[in-house]
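With one protein chain withheld, the remaining protein chains of the complex are depicted in position.
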Amino acid sequence: MTLTVYLAGEIHSAWRAEVMAGCTDLDITFTAPVTDHDASDDCGVAIMGAESANFWHDHKGAKLNAIRTRLAISQADIVVVRFGEKYKQWNAAFDAGQAAALGKSLIVMHQPEHQHALKEIDAAALAVVETAGQVANILRYTLTGTLPR
Amino acid sequence: MTLTVYLAGEIHSAWRAEVMAGCTDLDITFTAPVTDHDASDDCGVAIMGAESANFWHDHKGAKLNAIRTRLAISQADIVVVRFGEKYKQWNAAFDAGQAAALGKSLIVMHQPEHQHALKEIDAAALAVVETAGQVANILRYTLTGTLPR
Amino acid sequence: MTLTVYLAGEIHSAWRAEVMAGCTDLDITFTAPVTDHDASDDCGVAIMGAESANFWHDHKGAKLNAIRTRLAISQADIVVVRFGEKYKQWNAAFDAGQAAALGKSLIVMHQPEHQHALKEIDAAALAVVETAGQVANILRYTLTGTLPR
Amino acid sequence: MTLTVYLAGEIHSAWRAEVMAGCTDLDITFTAPVTDHDASDDCGVAIMGAESANFWHDHKGAKLNAIRTRLAISQADIVVVRFGEKYKQWNAAFDAGQAAALGKSLIVMHQPEHQHALKEIDAAALAVVETAGQVANILRYTLTGTLPR
Amino acid sequence: MTLTVYLAGEIHSAWRAEVMAGCTDLDITFTAPVTDHDASDDCGVAIMGAESANFWHDHKGAKLNAIRTRLAISQADIVVVRFGEKYKQWNAAFDAGQAAALGKSLIVMHQPEHQHALKEIDAAALAVVETAGQVANILRYTLTGTLPR
Amino acid sequence: MTLTVYLAGEIHSAWRAEVMAGCTDLDITFTAPVTDHDASDDCGVAIMGAESANFWHDHKGAKLNAIRTRLAISQADIVVVRFGEKYKQWNAAFDAGQAAALGKSLIVMHQPEHQHALKEIDAAALAVVETAGQVANILRYTLTGTLPR
Amino acid sequence: MTLTVYLAGEIHSAWRAEVMAGCTDLDITFTAPVTDHDASDDCGVAIMGAESANFWHDHKGAKLNAIRTRLAISQADIVVVRFGEKYKQWNAAFDAGQAAALGKSLIVMHQPEHQHALKEIDAAALAVVETAGQVANILRYTLTGTLPR
Partner (left out) sequence: MTLTVYLAGEIHSAWRAEVMAGCTDLDITFTAPVTDHDASDDCGVAIMGAESANFWHDHKGAKLNAIRTRLAISQADIVVVRFGEKYKQWNAAFDAGQAAALGKSLIVMHQPEHQHALKEIDAAALAVVETAGQVANILRYTLTGTLPR
């Protein structure tokens, strides 16, 4: 058994690297959105031409990014969604909704302070955790049946 | 042609009533989540017994509410998601994600100030509007081909 | 919104009648397996001819019953599975597995003593209850948003 | 042609090893649930934190195990479900139900004494056997067309 | 519970009328292919223009008939396939294959002399019978749980 | 048996009315796109606000129209696509592609001069005709088995 | 692009070897049912124990063979069905029906004398041929775009 794991959500901390660092000996393919904030924001107009209105500037970029994110979600066995401390992060919740509707195993990672606001998403998840280490432990257990000592 | 329309998102303003008021002569079945905030928060423990931990209190309730919301989304031809002025509203984005993954026609309603934060969800929508009247106009046009004068 | 609810599992108590008695004013279509134990056991050979081996006697009957149960599960919005006090009840768990795989909202009803043995099925459910009254309360809340006083 | 075969059910005998021993020369990928009973029971709290109530202790663990079992069932070409001599084994029947609903080829393995109680599951199976050797023979025949001498 | 039942196969005997005569008090919608042999053979060229080659004459007709048969199979809860005494009847077996692949409950009706030649189709069926009366009995049992006296 | 038939394609002739006129005694629900050319072109900006660029003007309108056309195609049992004498009509071919991929029964209506250019679409159709009368004859035959005299 | 091709139908001539001989330089995985007639007939009882009734003898075998044939059909990109000169061959037509319902590209191979009896199956096919060489030519063209000289 191998795993393909999509790491969705927050792009302003090192949590993806921490998850991967805890799984270097496991047969897992990790995927992620483009995590370069500026590239992600401007990709549409950079390739397909400038727009004067913010809405269409963002629209072109968001659709272009969707090519990658939809594909990655559809190919994933497990989708991990990290909610960070800042921003609205509606795209993280949107990714979680897609994952849930497609029947993907969902793992949600967030601090306790967001527990009430995330209750619907947590309720659709198979695991709710606070740290990247816990995500790695879950992936290890799923693949090998081994628990942390 | 008839329509079943799920009105998701904000529960603290009269937008659902306004949409429906604009469609009284149309053959539309409107559905919605439970919009009584207290009932929605406490339904799980009220029926299935109290929990000492907030997480499980909310978990029981969120799962119970999911019986209604999942069914309504799956039965809808169109899902309208309203993002309001307050709260995290991650459940609204989560509903939008489910609707998008299930191939539902998605209409998103929000103020311009949230445009950048909602760009991924707007990009998955077939219409982005600001007012309940615009939602009603879209439903009328979809059913009858008639535009507002 | 209306509901179609399949009442699976135990056939030796009055729990189905109790659920239905609590929902007489609600727009719900209830379905169930054939609950006449003898008819259910012998239907295959009664219609299609006797078998000398128990295995084929049961096989003919079980397949015939599957016409009804598969259809009812596939048409249900909600599947309620009741585990009683007696018998192996593997068919109840089998129905729960089918319901879960088809994405049906699952409600499990059992006594606390079976909690550990049913943990995998409870984990796939949106609600776990002990009484028929709780099932009725959930169906009422799902349709009307009203909680028991 | 290669096969992916999920070996579900009883974890207290050597039947999985016996099946695999009979297929060492065949191109089969075998998968299984975590068969360490203690790890399987405690995985949820071991990784995500202790719970005071048995229900939530088990709930966390059962959901965590579901990440592996759902994935394995969905990836399997054939699901073999072994019912042993002890315990309720409702999770085995639950797995069989999932496999049946997903259209997987189902092989059921049990002693004759359970024949009547398992008739619904047997009726959904493409083969019903008593021994691990018979399972191996079926897998060999499926891949190579060769029957036991 | 209501049933939609597609009666496929032989068109040269009264078996459809016999099945329906046994179910007049039941809530069943029966569908069937066009049973006028000449109309069925010539419909394509009658509506869309003559063809000089038999292959295209038949091709036009077979595709036109497929509009009805595919729709009826896809809408059916139960597909009954009757194999008669004469002709190749490959279209009956073709309908059975479609029904099986779509997960429809399949009932096969044929005389014992065809048992070996039909074993693959019988193996995919939930019931194998010889008479129209048995089909009616099965439909009655499925809907009402009542067995013939 | 009833039919839902989507009439796609050309909006500048009376072919839809002719098809319907030939089916007044049949149990058919006909659906169609908005056939008011100006409303169809301008609906997006009329409801959601003007755009300076033609591309976004058209984009808003085309997405809005897609709410109706996607729904109608998904609900149809049969999709009839009429290619007329003028314009590029790429949207007609696009509708045909959607219908084919969704497994809808496809009827294509066009003049012989377009035969070569439409060969891929004709090859996916169950019937290819030239006149509205032929479409009506096909619908009549599908529902009643009656051929034109 | 590679192809997986299931060769269904007649097992009493060398047509499979001829198709494969014409494709030795192409990247194609060929699959087939068990073509040893005796093994195919007796596999069920050979592995799972004798039956006194012919029906159950055949039933056990046909279900066992279905493990292989269903899997092969579901994994195939193209299903070729050969109808030979002898026997009822209902299983060939049944395989064709499954392939059609699953949206597989279907190629039918038969002599002209069976044209009328096979018209429904031919109408669901993308190619109808008479010889193994034509099948090989189609597979070569599909993969490489090269036509026979």
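Labels for the chains are A, B, C, D, E, F and G, by order of writing; each one numbers its residues from 1.
FYI, contacts are C-beta pairs under 8 Å (C-beta built on N, C-alpha and C of every residue); 3 or more make two chains touch, one makes a residue touch a chain.
As the structure is a computational prediction, the values presented were derived from the model and not from experiment.
**Q** Provide the residue numbers of subunit G that touch the chain removed from this figure.
**A** Looking at subunit G, the ones touching the missing chain are residues 1, 3, 77-78, 105, 126-129, 134, 137-138, 141-142, 145-148.
**Q** Could you list which residues of subunit A touch the chain missing from the display?
**A** Listed in rising order, the touching residues are 31, 34-36, 39-40, 42-43, 46-48, 60, 63-64, 66-68, 70-72, 75.
**Q** Which parts of subunit F face the unshown chain closely enough to count as touching?
**A** Contact residues on subunit F toward the absent chain are 54-55, 58-59, 61-63, 65-66, 69, 83, 87-102, 114-124, 128.
Here is the rule we go by: only the chains that are shown with their structure count from here on.
**Q** Half is the threshold here, strictly exceeded: which of B-F, E-F or C-D has more than half of its contact pairs identical to A-B by residue number?
**A** Equivalent chain pair to A-B in B-F, E-F or C-D: C-D.
**Q** With chain centres taken as the means of their Cα atoms, state the distance from subunit D to subunit E in Å.
**A** About 37 Å, centre to centre.
**Q** Taking each chain's centre as the mean of its CA atoms, how far is subunit B from subunit C in angstrom?
**A** The answer is 31 Å.
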